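Coming up: subunit A.
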Amino acid sequence: MSLLEVKGLGIAFSGRPVVEGLDLTLAPSERLGVIGESGSGKSLTALAIAGLLPDTAERTGTILFEGSPLPEDEATMARLRGKRIGMVFQEPMSALNPLMQVGEQIAEAIFLSGDRVGYGTQVLALLDEVGLEPQHRRRYPHELSGGQRQRVMIAMALASRPDLLIADEPTSALDLVTQRQVLDLLDRLARNRRMALLFISHDLKAVAALCPRIMVMQAGRVVEAGPREAILGHPRERYTRMLVGAARFRIHTLANAPMGDPLFTARQISRRFESPSLLFLPRRAGTLAVDAVSLTLRRAESVALVGPSGCGKSTLARIIVGLDRATDGTMQFDRTVYHGSDLPGALRPDISLVFQDPFGSFNPRLRIGASVSEPLRLLPDLDEAARRRRVADMVEAVGLSPDMLSRYPHQFSGGQRQRFAIARALVTRPRLVVLDEPVSALDVSVRGEVLALLHRLRADFGLTYLVISHDLDMVRALADRVLVMSAGRIVEEGRPAKLFEKPEHEQTRALLAARLPEL
Partner candidate 1 sequence: MSIRDHWAGRALRHPSFVIGLLGTLAFIGLALLSAVWTPHVVDRVNIAARFAPLFGDYLLGTDHLGRDIASMLMRGALTSLTVAAVAVGIGLVIGVPLGLAAAIVGGPFEWLILRVNDFLFAFPALIVAVLITTLFGPGATNAMLAIGIFNIPVFARVARGGALSLKSLDYVAAARLAGLSSLAIARKHLLPNIASLVIVQATIQLSLGILAEAGLSYVGLGTQPPGTSLGLMLRDAQSIFLLHPHLAMVPGLAIMFIVVSLNLAGDGLRDLIDPRLRKEGLPRVAA
Partner candidate 2 sequence: MQFPIKTVLYAAVASLVLIGAAQAQRTDIRIGVVLEPPALDPTAGAAEAIDIVVYQNIFEGLTRVDETGAVQPGLATDWTISEDGLTYTFNLAEGVTFHDGTPFSAEDVVFTFERILADDSVNAQKALYAPIESVTAIDAATVEIVLERPSGMFLFDIGRGDAVIVSPATADTNATDPVGTGPFRFVQWNRGSRIQLARYEEYWGELPALTEASYHFIGDTAAGINALLAEEVDGFNNFASESIALFEADPRFKVLVGTTEGEIIMATNNRQPPFDDLRVRQALAHAIDRQALIDGVSNGFGVPIGSHFAPHHPYYVDLTGTYPHDLEAARALLAEAGFPDGFSTAMKLPPVNYARLGGQILASQFAEIGVTVELINVEWAQWLTDVLTNKDYDLSIVAHVEPFDIGIYADPDYYFGYDDADFQAIISELSTTTDDARRRELAVAAQTRLAEQAVNGFLYQLPQIGVWNAKVEGQWVDSPIEGVVLRDIRWVD
């Protein structure tokens, strides 16, 4: 008798269907992966199974848990959820009560699952099982990192020894290294506790790594379902094929790295952050985000700066483009020496930055054309006509049409916006372009196109790239040389191929280990 059986599930909001005709079965301790892009209805399906749909949702079809339908009345459904189903959600930042210590929140889960006595020791056991130290239980959520918070969520889900664990995008908000650790943890827990696992994600590699059976969803419908080997090996539906293809990057490194003369050099750059001290109290020792970093970028070279989140790579990038100031050490661009925000105005058109989040990089109240042409203020001698022509050229260069310029940012997709962001960065014809996680916020299918675009632009305009990322696969597709950073220092350097075969520094090994197996 199957643990979970969903027949003809339909979810609609005021008449508009979001999920239609969904069938799904899950045997005890069996694992099913659900893959689909944002808006495919996969999260709503998970919420429906747990009886957590918002009250405005209209649900049709049947959901049987161990043969009996989900109880209608809220109290019994809540008790069932508490005892038999564990859930882990996507946003670790807001999924925990900010005003309550994490230990208490775990204890509450244990208390609710029935055993009233001795839950103190159980909390410690759970913390240990998810890889957290005992003293973490007295911390508040904001005092823990994203990964640690996700582990607390998992501990809470396991408190009632559930038979079914539903994980809805548990790792997509984490950086790669932590992501891999959490996935391994889920794998180990599901196996040890013989729990059924419903794993939902938009990352095909994560789903493939964890679940023997995969179900592909698109726009509220099940496109294809079946064993992992069948879905990955010879996908029947076109959509599935596109998904699998996009997950494999075509690796195309340049034949020979052009050896131009040095364009930019950094000498012993450091950045110390003072902790916020009171007006009168003496300043307390601050943290050193960037520690004596030296590097050189040659003309038309593409260098990647990789490392786990918090290693100081973004801070270094901000200093290089002049958004921040180094506490000591100097930088030289062409013949000019500067320390960061004291970058002279004449040089600003030569260095530009592409931001990570396409949604936050455009002023919602300004037409996209106005935002793209904003950097041209740095070139006062350009007249109006030259200004407009240059913007039009750049927009066409990134594969979009100039007549889109009069529209507003919220009318474009993430991918299109990132292309506009690149156009804005290139409009002043810079020589050095710093790219901060250029594709990590995009859907998998769009990433490939943008990377290809970046590759072409570099060749056409002879640009020098400095790419900041923690995703080694993306780096290998774009960079001639890789610098690995850890705790503010560059610990290893080399060509991607060499680093991938013979990593020397253990940080590089950790990054490599975090990569999910090839499909």
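Selection rule, in plain terms: all candidates are chains of the complex that A comes from, given by their letters.
Throughout what follows, contacts are C-beta pairs under 8 Å (C-beta built on N, C-alpha and C of every residue); 3 or more make two chains touch, one makes a residue touch a chain; residues count from 1.
Because the structure is predicted, anything quoted here is derived from the model rather than measured.
Chemist: State which numbered option touches subunit A in this complex: 1 or 2.
Modeler: The single touching candidate among 1 or 2 is 1.
Chemist: Which of the residues in subunit A end up touching candidate 1 in this complex?
Modeler: Counting only subunit A, the residues touching candidate 1 are 279, 321-323, 345, 348, 352-353, 355-357, 360-366, 371, 374-375, 377-378, 408, 411, 424.
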